[in-house]
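Here the complex is missing one protein chain, while the rest keep their positions.
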Amino acid sequence: MKVAYEKPKVEKTIKSDLELTNEEKKELYALVLKSRMFDERFRKLFRAGRFAGTYFSGVGQEATAVVPCYKLLPQDFVGPSHRELGCSIARMPLRQIAAQIYARSHSPDKGKSHPCSYGYKPSNIITPAFTIGAQAVLATGVALAFKIRKEPYVALSFVGEGATAHGPWYEAVNFSAVHKLPNVFVVQNNLWGESVHARLVAAFEDFSHRAEGVGMFGVSIDGNDVLKVWETVASAIARARHGEGPTLIEMKTYRWYGHSEIDPADYRQPEEVEFWKKKDPIARYEKYLLDNRLLSPEEKKRIEAKLEAEIEEAVEYAEGGEYAPAEWALEDVYADFKVEAPDR
Amino acid sequence: MGRVITYIDAITEALDQEMARDERVFLIGEDIGLYGGVFKATKGLQKKYGEYRVIDSPISENLIVGAGIGSALVGMRPVPEIQFADFVSPAMDQIVQQAAKIRYRTGGAWSVPLVVRICCGGDVGGGLYHSQMNEAWFVHCPGLKVVMPSNPHDAKGLLLAAIRDPDPVLYFEHKRLYRSVKGEVPEGDYTVPIGPAEVKKTGKDITIVAYALMLVWGMEAAEKLEKEGISCEVIDLKTLLPIDKKTILESVKKTGKALLLQEAPKTAGVMAEISAIITEEVFDYLDAPVMRLAGLDVPPIPFAPPYEKFYLPTVDRIMKKARQLKAY
Partner (left out) sequence: MKVAYEKPPSETPSEFGLSPKEKKELYYLLLKCRMFDERFRKLFRAGRFAGTYFSAVGQEATTVVPSYKLLPQDFIGPAHRELGCNIVRSPLKVIAAQIYARANSPDKGLSHPCHYGYKPANIITPASTVAGQSVLAVGVALAYKIRKEPYVALAFVGEGGTAMGPWYEAVNFAAVHKLPVVFIVQNNLWGESVPARLVGAFEDFSHRADGVGMPGVSIDGNDVLKVWETTAPAVARARRGEGPTLIEMKTYRWYGHSEIDPADYRPKEEVEYWKKRDPIPAYEKYLMGNKKLTLEEKKQIEEKIDKEIDEAVEFAEAADYGPVEWVLGDVYADFKADAPDRP
C-alpha cells in the first residue's frame, strides 16, 4: 500500500497582516496579562507547597513568549524551552497548563515530565526536553518537513541567550540558513542564564550577531515592547511562510525573579532589577492602549476579573486531579511494548 | 522471488522500496546523496528521489538526528544516517534525551518514528575512530529499540520493520558484513519483526548467543566444532533492545551452557546483560558458569593489523572457549 502525506487543508497563499486591529490589540493585552497573572499565582502556589518540583517564572518576559505565538496557524509548530509559559498561554487551554504544573493524571504528559515542561499536542507545542537549546533542533526538523512537503507552515523555537552558546543550537540555525527553512529563532536575552551573565556567553551585547555566523537574517529588538515584538515576529513569520527563509530575533528582556523559585538570584544587582522592572512590558503596553483609547480603565478591570476567574477555575481543575496510578510509569515507553515492573 | 545479494545491497533495496512506497520517508546524512554514501549504501537514491528526499547534510550529527526527530513529530518517517558509529557521540543528546524520551515525556501524545542507521564494526583496519561497536550505550536507554542484522535477509526485513515502527529504532549495520556476506533475499516487501531472536542452528551442548559479525563467526566456529563432536545451538539476537529473553532462556535450559560473543569491549556490554538474565532466571539449569568472549577493555580498536587481530574474538578463540566450556 502506498503511503502519502496528509494534504494540508489551508490555502497556500497567506496574506501577511502585520497590522493588528483594535480588537486584536486588546486580545493581545488580555493574553500578556493572563500570562503575568497566572505566573504570579503559580509562584505563590509553589511557595505554599501546593505542587511538587520547581517553578520557572517568566514574569517580566511575557511579551517575548506570548506575542510571537499570537495568531499563528494551528499547524505552525512551537518549540519552547523551560521559561515559555507565554507560548502556552497563547495557544493552550489554561486548565492544561495548570494540570501540567500539578503533574496529576489529567496533565497532558500524565505527570511524567516536569511541571514547567509545558507542551500540548493539539496546540502543536512540543513538551520540551530540558536540554538547553534542544527544541531549536526539533523546530528545524519540523521546518524541514514543512519544506519537503511544500506546506506553508512555520516552526518557532525559543531559547535564552545562554543557550546560543550550545553547539546543537548552532548546528540547527546553520542548517536552517543553508536550506532557507521556515523557522523563526527567538532568542530571549534576559542577561542571565541561571547565574551566568551574558558577557560570559558571547563577546558582544547584541545576540542577533549570531545570525551573521550562519548567514541568516538577524535583528535585535526591545523585547519588552509588545508592538515591536509583534511587528518583527509577524514579518519574520510572513517571510518564512513565503519560503524566504529563517530569521533570528534577539529580544532584550529580563526575568524579574530567580532562575527558578528556589533561586534568590542574589548574583544580580538590585539596581539592575529595578531598572528592568520600570521597563515592564505590560505596563508599557497598557499605557499605550489607554493613551490611545483602545482600552478603558473599566475594560481593564473587567479583563482582570475575567482572568482571575479563569485562573481560579484552572487551579481548581488541576487540584481536583489525582496523581496517576503508579503503573502508568510503565506506559508510553513504546507504542507496542509494555515495560515490566519486577519487584514492585 | 528471492535471489542472492549482499548485505549492503539488501539495505539499499529496503531504502529504495520503502521510499517508493511511502512518500514520508526521507534520508539525511553526510555524503549520502551526491556520493551515495561512503560505503555506497544509498547509491543512486538521490538521483531517483531528489535532493530533499536524500539530503546531504553538513557535518552536524546533532542536527542530523535532531532534524530527523523534529520532522517525525509532524508526520515524516526520517532515516538519518550516522556515517560511522564512532561519530554518533555528537548526536547523543538527540538520541537519549529526545528520541528515547518524547513518547514518555508527553504522556504518549507525541511519538518519534525514526530510524537512525549507524555503520559500525571492526575487522576492517579502521583504527580507533572507524571500528567502534557502541550499541551498549543505547541498550541502556529505555524508549529506544536497537537492532543489528547479521545477514542480507534480516538486513532488509529489519530495516523495513524499523521504518514502519512507531518508535525510534537504532539500526546498526556492520561494515565488515556489507560485501562479505551474501544471502537469499525476497525481491518484494516483507518485514522481520523487531524483538524476536532466531535460533540459526540447533544443538545440544552449548548455547552461543551473538549478533552481527560475531554471529557470522560464531556460526563458522559452531560448524567446525560440530566436527569435533561439540554441538552448539546458535542464537542470532537481532534485536538488542528489547531483548528476547524467551528464546535465549529456552535454549540455555536445554543445553545448560552459554557462550556469549561480543565484539565490543567486555565490561558492561550487551552480553553482560544477557549473562545476568541467564543467571537470574535459569540458574538451576546451568552446568557451567556463563562464559563471555568479547573485545578487550581498551579503546576500540587499536590500528596496527596485529593489534586488531589481538583485540577481536576470532573464530579460533571462539572454538577454544567453546571447548573450554564443553569440558567444564
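Letters A and B mark the chains as written, and numbering starts fresh at 1 in each.
Everything that follows uses one rule, which is that a residue touches a chain if its C-beta (ideal position, glycine included) is under 8 Å from a C-beta of that chain, and two chains touch if they have at least 3 such contacts.
Small disclaimer: the values here were computed from a predicted structure and weren't measured.
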In the whole complex, of B:Thr12, B:Asn62 or B:Ser275, the residue touching the missing chain would be B:Asn62
Across A:Pro74, A:Pro122 or A:Gly167, the one contacting the chain not displayed is A:Gly167
Of the residues A:Pro74, A:Gly213, A:Gly243 or A:Pro264, I need the one that contacts the missing chain. A:Gly213
Given B:Asp16, B:Asp31, B:Glu198 or B:Glu250, the correct residue touching the omitted chain is B:Asp31
Absent-chain interface as seen on chain A, which is shown: 165-171, 174-175, 177-178, 199-204, 209-216
Listed in rising order, the chain B residues that touch the chain left out are 30-31, 34-35, 38, 56-63, 84, 86-87, 89-90, 125, 127-130, 266, 293, 296-299, 302-307, 309-311, 313, 317, 320-321
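Note that in this section only the chains that are shown with their structure count from here on.
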List the centre-to-centre spacing of chain A and chain B in whole Å, with centres computed as mean CA coordinates. 39
Any idea which chain B residues touch chain A in the complex? 21-24, 26, 52-53, 55, 57-58, 60, 62-63, 66-76, 78, 90, 93-94, 97-98, 101-111, 142-143, 145, 165-167, 195, 242
Which residues of chain A touch chain B once you look at their complex with the stated criterion? 1-6, 77, 79, 107-113, 117, 119-121, 126-127, 129-131, 134, 137-148, 155, 167-168, 171-172, 174-175, 178, 331-337, 339
